[in-house]
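For this depiction, one protein chain was excluded, whereas all remaining protein chains were kept in their positions.
Here is chain A:
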Amino acid sequence: MSDMKRSRIEMKKISIEFPGVKALKEVDFVTESGVSHALIGANGAGKSTLMKVLSGAYNHYTGEIFIDGKPVNIRSPKDAKDLGIQIVYQEVDTALIPYLTVGENIMLDETVNDMGGKQFVNWKEIHRKSKEVLARLHVPVSTKKLASELSLAEKQMVLIARAISKECKYLILDEPTAPLSHAETEELFRIVRDLKQANVGVIFISHRLPELFEICDDITIMRDGEFVIKEKIGNLAQNQVVEYMLGKKMDQQFPEHNITLGEKCFEVKDFGDGTSVHDVNMYVRKGEVVGIGGLVGAGKTELCKALFGLSKVRTGVLTLNGKRLTYKTPHAAVKAGIALVPEERRKEGILVSESVTVNLTAVSLGKFTSLRTFLNSKKEREISRQMIASLGVKTPNEQVKVKNLSGGNQQKIAIGKWLVGDAEVYIFDEPTKGVDVGAKRDIFELISGLAAKGKCVIYASCEMSELLGITDRMYVLYDGQVVKELETSKTNEEEILFYSTGGK
């Protein structure tokens, strides 16, 4: 890293195929060390795949890779690492060993690969070296701490530390900011800038455009497994980037939504879950979409879950149409007419190994039974076909397993099951997370349609543009408390951010 000579990496005509999918079609990608390079595209555009090729995760691609004009052969992660190419994947937990210390995790590659004939581990050396690396990043985490005790952001820092503990010319960050709070993101950006100073080339995959404009020098845009354009990021405007990603002009993303609001329907008084949420007061009128704003960690997810009967403790009073709600479990909450579309879709929202039909009817199976016991599968399939059509789910038929659908379509299923179920109050927790732009629009339309039918909708998101686009009113959470109620038509991103970050 000491020689400041610019190094240059070139990927030429990279193609790769998976059973039934051509994931990359002759993609070209060029970047240099000392530069931060944004790689962007809608879901399924192939950006992660391209970076996996570069980091040696696949060996069955075609095309060539050059470093400083010399052809190199990257067919395994070791090949890539030997060339100084390191990657930090989005799912940090898959790369860390929870019951080892930070030091051991940082030096993992070394202890695995560079022990040679040595049989004993030199703990002093491990902690000394890892401390050095962390110091280089200015990350104040003890090397003796267990990885399982770290916050998400710290875990990411540890992985970055692992990446630069060895020779690192290129660092690939795959959606690093998705789970991070505002302050943590800033910290990450500082590290990226430092690395750039040290002549490391950072390749930055993200869905969040403003971020890329803040931190990146160059940008490469991909679409449907193909290269679209490479530019200096300063030469493009945000909406141009979106146009390139979509391959068409973006029409209005949020549906028109002009509804006469009914009376107060769902009311929350002095509500808390005993730990991360307290003293929440809010109400939702019939036909209203109410936003829950706030940064990551403000307690949005905890609030949504507690409202759905999922927390250990619940204090305060909930009423629906004037009737007090006393449910203690999700099972009872559903009976009372509450629906939750949870944040962690694959883990909590859908049944990946079941068919679309089973997923769509899971919450309202009683409707499809005779004698409240025996299933009428014909009726189930019929409803599910109707649902697929009305939600615009892209699936060959209703018997396909949900794991074979794309993220956006999975989310439509996660929402659709509650539409079959017919609830009164719909709670959405980050419903557009990991969903591409096209499907996002469909989801907004669904939500707006629910409100039009006179349902109460609660929409929790840390994306301020979404809150502004879809809601009528919003509550801003900070540190588990509602700090501000805002009228959507009279506010803007700055104001939301002001209150989200604790402004008063």
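Everything below uses one rule, namely that a residue touches a chain if its C-beta (ideal position, glycine included) is under 8 Å from a C-beta of that chain, and two chains touch if they have at least 3 such contacts; residues count from 1.
Convention: contacts and distances are computed from a predicted model.
A.B. asks: Missing chain's UniProt protein name, "NADH-quinone oxidoreductase subunit N", "Dyp-type peroxidase", "ABC transmembrane type-1 domain-containing protein" or "Sugar ABC transporter permease"?
C.D. replies: From the listed options "NADH-quinone oxidoreductase subunit N", "Dyp-type peroxidase", "ABC transmembrane type-1 domain-containing protein" or "Sugar ABC transporter permease", the omitted chain resolves to "Sugar ABC transporter permease".
A.B. asks: For the full complex, which residue in A:59, A:275 or A:404 touches the chain that was left out?
C.D. replies: Once the missing chain is taken into account, the touching residue is A:404.
A.B. asks: Decide which residue listed in A:122, A:369, A:386 or A:399 touches the omitted chain of the complex.
C.D. replies: A:369
A.B. asks: Return the single residue from A:77, A:316, A:330 or A:438 that touches the missing chain.
C.D. replies: The single option touching the absent chain is A:330.
A.B. asks: If the hidden chain were put back, which of A:9, A:23 or A:496 would touch it?
C.D. replies: Final answer for the missing-chain contact: A:23.
A.B. asks: Among A:146, A:246 or A:352, which one touches the chain that has been omitted from the display?
C.D. replies: Of all options in A:146, A:246 or A:352, contact with the hidden chain holds for A:352.
A.B. asks: Tell me which stretches of chain A touch the chain missing from the display.
C.D. replies: Looking at chain A, the ones touching the missing chain are residues 18-21, 23, 43-44, 47-49, 308, 310, 329-331, 333-335, 340, 342, 347-354, 358, 362-363, 365-366, 368-369, 372-375, 377, 394-396, 400, 404-407, 409, 417.
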